[in-house]
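Removed from the display is one protein chain of the complex; every other protein chain stays in position.
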Amino acid sequence: MAGRAIKTRRLIVAPPPLTPSLKGEGDSEALTPPSPLWGGVRGWGYVIAEADPASGQRRMRNVLNYRELGLALVLIVGVGVIGAYQPVFLEWRNIGDILTETSVLFMMALAQMVVILTRGIDLSVAANLALSGMLAALVSQYYPDTPLVLMILTAILSGLVLGMINGALIAFLGIPPIVMTLGTLAVYRGLIIIIAKGDQVNASEMGVTFQAFPKMALLGLTTPVWIAILVSILFWVFLNLTRAGRGLYAVGGNPVAARYCGIDQSRQELLAYSISGAVAGLCGYLWVARYGVAYSEIANGYELTVIAACVIGGVSIGGGVGTVAGTLLGALFLGIVMTALPVLQITPFWQMAISGAVILAAVVINARAEKRPDKLILPEARRLGRDTRMLRRARA
Amino acid sequence: MSEPILTLTGVSKTFPGVRALQNVSLALRPGSVTALIGENGAGKSTIVKILTGIYTPTEGEIRVAGEPKSFASPRDAWAAGIAAIHQETVMFDELSVAENIFMGHMPVGAGRLVDWSEMRAKAAALLKRIDAEIPPEFKLKRLSVAQKHLVEIARALSHEAQVVIMDEPTAALSANEIDDLFRIVAQLKAEGRAVVFISHKFDEIFRIADDFVCLRDGDKVGEGPLSDVTEPQLVRMMVGRPVDQVFPKRDVPIGGVALSVRDLSNATEFADVSFDLRKGEILGLYGLVGAGRTEAMQGLFGITPLTRGSVTLEGKPLSIRSPADAIHAGISYVPEDRQEQGAVLSLGIRENVTLANLVKHVRGLFLSRPSEQDETRRLGRRLAVKAANWEQRLGELSGGNQQKVVIAKWLATRPKVIILDEPTKGIDIGSKAAVHDFIGELAGDGLAVILISSELPEVMGLADRILVMKEGRVVDEFQRGKWSAEAIVGAATGARKEAA
Amino acid sequence: MNAPISPPPETRYTVLDAPRRGIRDVLMRWEVILVILLAATTVVNTMVSPYFLDVFNLADATFNFSEKAIIALAMALLILVRQIDLSVAAIVALAAMGIGYAAEAGFGPGALFAVGIGIGLACGVFNGLLVTGAGLPAIVVTIGTMSLFRGLTQVVLGDQAKTKYPQEFLDLGQSYFIKMKETGISWLFVPPVPLSFLIFLVLAVLFGIVLHKTATGRKLFAIGSNPIAARFSGIPVDRLTFLLFMVSGILSGLAAALLTARLGSMRSNIAIGWELDIVTMVILGGVSIAGGVGSILGVVLAVFVLGLVTFGMSLNNIPGQVVSVYIGALLIAVIAIPRIVDRLGLRKPAG
Partner (left out) sequence: RPARAANKRIALIVKNLGNSYFDACANGAKEAAAELGGIEIIYTASAKPTAEEQIAVIDAQIAQKVDGIIVSANDADALVPVGKKAAERGIKVMSFDSAIAPAGRTVHLSASSTPLIGAKQVQMIAKTLGNKGEVAILSAASTMTNQNSWIEAMKEEWKKPEYAEMPLVATVYGDDQDDKSYREMQGLVKAHPNLRGVISPTTIGIRSGAKAIVDGGLIGKVYITGLGLPSEMKDYVMQGACDSFAIWNPVEYGYASTMIMADLLNGKDAAEGAKLSMGKKGETTVGKDGEAVMGEPFEFNKTNVEEFAKIF
């Protein structure tokens, strides 16, 4: 769990005492059964693995859980191996390039995570990105004197509106998210053709500042990376420190329970899709400005990459589970795969197969990590804690 | 007598095609416990949901301390000082205990950001108040059922509400846990709060409640102090006719061994469960919640894989790897978790009843609808299922009626052995009697029955023999006529052995 | 019996065998909506384009959606049981590649179909194992296998195309399987029918019967509604789900064979993006993405609606991307309108 750990009692690693000292002390203690209500008997089985809150290990786990640690480890080893083959990969310049190339994916994955948390999915993000990017590019083309901020705002606002359309119909009419966004995926992409009359906007037609902004660098990192960092921090604060953010987890974790807690599911969904849309809009500007072209085909199929990043990062498609750190790692993972393959001179025909295999491996590993713990009813099982493999083998 | 803290006047609620409540009025006084009683589908939970802002009444008025109020959301109800433990478990498995308690009203600090340390401290204090030292930062999914229940109680208390509503809080609890719960209720009462208590168990009602309000088919049919009524009167009021309260025990000739179980074990949940079950016998399986009864029986039924053990049915050794194997061999299992494991809520009653035995209704290649309808009608009437029609979606029925349909589904498989896991959990008294009677009748026909129940009177009333489980193992066995409630509870809690 | 017990009198509640259905319930049925939509599409198209009502044109139009429609049948069952297979188009590619190599090795038409179906089956088994064996969410697994299968196609095929097929095989995909016949009566004739369309119709009838009339079909509905309760009821949930992934693979393989025969050529981008078209067909057909609700008739009607809308629009030279705007909007509208009507309807008795 994120956030600062407060001082908690050090929990015991040894077998539980038969009579927890929670009930009043007294002579009849020996005869008083341990109250299962307080859960002593069952409870201990679950707390055995808990370490001292003061230890560094514990604090580390507050930021990254086991799965995320694993993913981070795989990433570090992977980058190391790639670096051994192609030292250029480890150069600061290349790392900067990877981050810049992945910055859009970072933000899009975080936004998608927010939607998936509510048990939804937003397949229209890439189309939204393309349409919003096109609008910004058109503004830049036809009103070149518009201040850059306004052009970026155009993209964000357009994304926001498109996201709100999704959100409104999903939240208030109860249209299944996959259906709604499958529909708007087609609609938004087609609208690009209609709005731009089938034309594209080229680098030379866009303004100079419009294109220069994503290339500017500060402390060795480009603006898209800084924006991604800022957006990530905002997401972290939103998801962990605001009621609305926690409400998203509640709505996705158990919609009925959320309703009983006075959380308005519709409003949360609208919020999630609006966020997703606004981020897609922002990324639309960055994409168009960075690659210097806007037309109907940009980011085609990108929605699946974004979802894949979430999945690799441990976001559960079933809703209610996902962290900012995990998602960022998932996106970084894909970003590295996409940028490393060309550098490693792996024939281009292998790229797709490799990313498929990576996604599958990630799901399999995530699923193992997520496996519901056994109910440790037997005393001997509780003594062994979660590591019951030995017991299982002995009994088989 | 003090002023009522909350009054309902002329409240009605209609759902499409259903009148759930009709012109119901009631008043709650501070420092008293009001029992809300009624058959399944009488409208008890509907009142709870109206009081907590989940449903808006079609007609009528809610007043809190004399002020008229309308609740659009549970937040409004909390603001008015009303909090509830709902009939369904409504919790967030993936979130921490503290968040489960404070979801919807988390303490916020500077910049309206959630103040985690305060939230944890408050949660810890609340849990301590009910004697539950569950670490507030644990994810809920790591807790046992009983612990989760405590968290729900802590949540209801977290609002410092003047009115605390508990909708069948004891349905899943056994004796000791109920004692603990009642201590909390008594405490609330002493603090001058009004408590609404819903239960189908009359002993509990008479133990804890001061007043009662009785509903029947959405109408209020009686109210007053409990000291003025007797149990039979209450039942009569509720059902509209007299029902014998005592669980009847039929005299059934007990035959040869039907099911023989040896050393049933799995890795972490149960071990060395052995017993013989005879034809016509009702074998009670008692234990505290979490004793592993469900797991052991699900292991027998092929849901969870076994590491060891053998099962013999009528002398034939069985190899059960899936529920399909078990059903095929003649073993049925009525699961305890109706919502998740028993009922297919979006299918109709007919489709649910025939689901476990579809083969029987296949004519040629296709399913025969008349055959299905006959079966549904027969079992549905026998178990007194209340519904508009036999095609009605199960999700539209009240909890108790759903449970009856689930039992009907299992009876439809014509089993040799039936395992009933908390079969009357959440069922009203009239239906319960019908179920008990039916269980007896089945035993009379030579069916062997295993009855898991956390309700001691039920097991003692129906069973020929009782096995007691504790921490995954069978720890004791009692024969009919040679048992006492103290001895059975003692075995279940482990106190008996230690005392001896 | 030692105590008198009176079971509740049966007369207290009368429980009907079936609900009384109002005209509104019938009109609000999904299939009825689709029939109306289909009729409207036909009328509008006929009015707008003189070329629409022409047997040969319509028969030609069926070529372009039949392969997708065949896969849609399997997808409908998968979605019905709360699964989804996004890898179908990639399976088509992999199977088509196998067919390409087999054709070069000199296999006959029958063997080529067998190769396609066999590869499809293998892919289906792979998906099924991951989903049921390892208990992973289907949407994620099949996003992964989608990349994997198409990626493998690219690895093997690179920038090459497979273009050599036996003529009998090509004829199966390119000419009418049933030739048009006049009966002498001017309005009565046997229409020309392509093989793929014929297979689709036959399979649709078969799937419809299995789903709506047999015990297996009922089991699928139960799984879609509540998989855990279904498992407790002795339904082999994993085995049936696995089977459906296999069926999805098989039908994708079959579609691959039909498509390859029609194109007479295959490259690694064959059938790209079909998965979303197919999911659209199924959803428009009224199969609920939440599982447990849907009918084959609905899917068949949706296939026709989509096929005719697309064909009608391209007859009016509306470019592809604009057509997809209309289809996307149609999908949303058809799902949204009954809900809006429902909402308005619900207000009435209350107000």
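Lettered A, B and C in written order, each chain numbered from 1.
We adopt the following convention: a residue touches a chain if its C-beta (ideal position, glycine included) is under 8 Å from a C-beta of that chain, and two chains touch if they have at least 3 such contacts.
Bear in mind the structure is a predicted one, so any value in this text is a computation, not a measurement.
For the chain excluded from display, the touched partners among the shown chains of the whole complex are A, C. Residue C:314 is the one among C:42, C:216 or C:314 that touches the chain not shown. For the chain left out of this panel, the touching residue among C:19, C:118, C:191 or C:264 is C:264. Residues 86, 88-89, 94, 97, 101, 192-193, 196, 198-200, 202-204, 215, 287, 290-293, 295-300, 338-339, 341-345, 348-349 of chain A touch the missing chain (whole complex, contact as defined above). For chain C, the list of residues touching the undisplayed chain reads 49, 51, 54, 57, 60-61, 63-64, 154, 158-159, 161, 163, 170, 174, 259, 262-273, 310-311, 314-315, 317-321, 323-324.
Here, only the chains that are shown with their structure count from here on.
With centres defined as mean CA coordinates, chain B is found 38 Å away from chain A.
Computed from the mean C-alpha positions, the centre of chain B lies at a distance of 42 Å from the centre of chain C. Shared interface positions of chain A, defined as residues touching 2 or more other chains, are absent. Looking at chain C, one finds that none of its residues touch two or more other chains. Across the complex, chain B meets chain A through its residues 52-54, 73-78, 84, 86, 88, 90-96, 99, 103-106, 108, 112-114, 116-117, 120-121, 131-135, 137-139, 141-144, 146-147, 149-150, 173-174, 176-177, 180-181, 265-271, 288-292, 295, 307-308, 471-473, 493-495, 498-499.
Only residues 1-8, 10, 13, 15-19, 209, 213-215, 218-219, 221-222, 225-226, 228-236, 292-293, 346, 349-350 of chain C touch chain B when the two sit together in their complex.
Across the complex, chain A meets chain B through its residues 1, 3-6, 8-9, 11, 22-23, 30-33, 35-39, 41-43, 46-47, 50, 237, 240-243, 246-247, 249-250, 253-254, 256-264, 320-321, 372-379, 381, 388, 391-392, 395-396.
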